[in-house]
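My questions all concern the structure below.
Up next is subunit A:
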Amino acid sequence: MTAAGTLEVVPPVLDVRGLTARYGHVEALKGVDLTAGRGELVAVLGPNGAGKSTLLRAIMGLIPNQGEVRFLDKSLPRRDPAGAANKGVVLVPEGRGIFGPMTVLENLELGAFAIGRDKAEMERRLNRVFELFPRVKERLKQVAGSMSGGEQQMVAVGRAMMSDPKVLLLDEPSLGLAPRVTGEILDTLGALSASGLPVVLVEQKAPLALKLACRAYLLSLGRIVATINPREVKSHDELAQYYFA
Partner candidate 1 sequence: MDLNLVLQSLISGISIGCVYGLIGIGFCVIYNASGIVNFAQGAFVMIGGMATYVLMTDYNLPYAVAAICAILLAGIVGAVVERLVVRPLWDRNAAMFVMILATLAAQIVIERLAYILVDDQPKTLPPFTDIAPIRLGGIAVNYQSLWIVGCSVLIILALNSFFRSTRTGKAMRAVSINAEAAALQGIPVSRMLTLAFVLSAMLGAVAGILLTPTQYTAFNMGVPFAISGFIAAIIGGFGKPLGAFIGGIALGVIQSMAILGLGAGFKNVAALSLLLLFLFFRPSGLLGSTR
Partner candidate 2 sequence: QETYKIGISAGLTGYAATVDRAWSDGVQTAVDVLNEKGGVMGRKLEVVIEDNRSNPQEAVTVYRKMVSSDQVNLFSSGCVSAGNAAAAPMVAKSEIPMILCSILPKDVEWAFTTLPPAGFEIEKRFEYLRDKTQIRKVGVLHDPTPYALLQKDVAQKVAAKYGIEVVSTEAYKQEDADLSVQLSKMQSAGAGAVMKIGLGGTTLTAAKNLKQLDSPMLLLTSLEDLAVFKPVAEVLGDKFFFVASPSQVFEAYPDGPLKTAIGQFLDPWKKKFGDRDPNWASRGWDSVMLAAKAIETGKSFEGQAVRENLEKITGFQGTTGVYDMSPTQHQGISSNPFVVAQIIDGQVRIAQ
């Protein structure tokens, strides 16, 4: 990262162009551009209903959409979430999407669905998740649905890590986490992106996100209304200005 004040240009791993999505007759996303390159953590901020979740869902192809999503210079097919996931674009969805009746271990194993039967690799990845979330290791045999809210969130993030993503998209990963764990998770994400992984983070706790992000997109009513360099944002009030501009 270089001096503050310039929006640094890194060759994008994920390059979203003119993404548009609608629910029935409501246009929830109106031509959004967004990029994330190697080592970048970009934040997407915006008030309730701005379309943040919709943006991530559209990138994954979970909902009908128009526009282009390029990943490593190839177009991602527009309606194939599993294909995108297998290529390494991984989303931790809003509401976690835990497989409730299955055990914690099974949930994690399914995160690494793509690696097939490689036992050693599975071990390695599991251990990495255990380091991140020791609580998860204690509860491997527990039915995931009976975990506490925060514990489930840990499983969800851990599961995404299991797939060894090439781009990680997170929809409010701190939701329901205790402050300390929130801090830990965000630190982890920072470390991950520092080690090269592009991360797109949707987060309500703007100050926390801005601490880590190299770039923040401000979304309002389905449009990017501003792209911010976090180092230029001095105060909370300034951010609020963007929010309600």
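The rule is short, and it goes like this: contacts are C-beta pairs under 8 Å (C-beta built on N, C-alpha and C of every residue); 3 or more make two chains touch, one makes a residue touch a chain; residues count from 1.
Selection rule, in plain terms: all candidates are chains of the complex that A comes from, given by their letters.
Nothing here was measured: the structure is a model prediction, and the numbers come from that model.
Engineer: Looking at the complex, which candidate is in contact with subunit A: 1 or 2?
Structural biologist: 1
Engineer: Given the complex with candidate 1, which residues does subunit A contribute to the contact?
Structural biologist: By the definition above, subunit A touches candidate 1 via 60, 62, 81-82, 85-86, 90-91, 93, 97-102, 106, 109-111, 113-114, 116-117, 159, 163.
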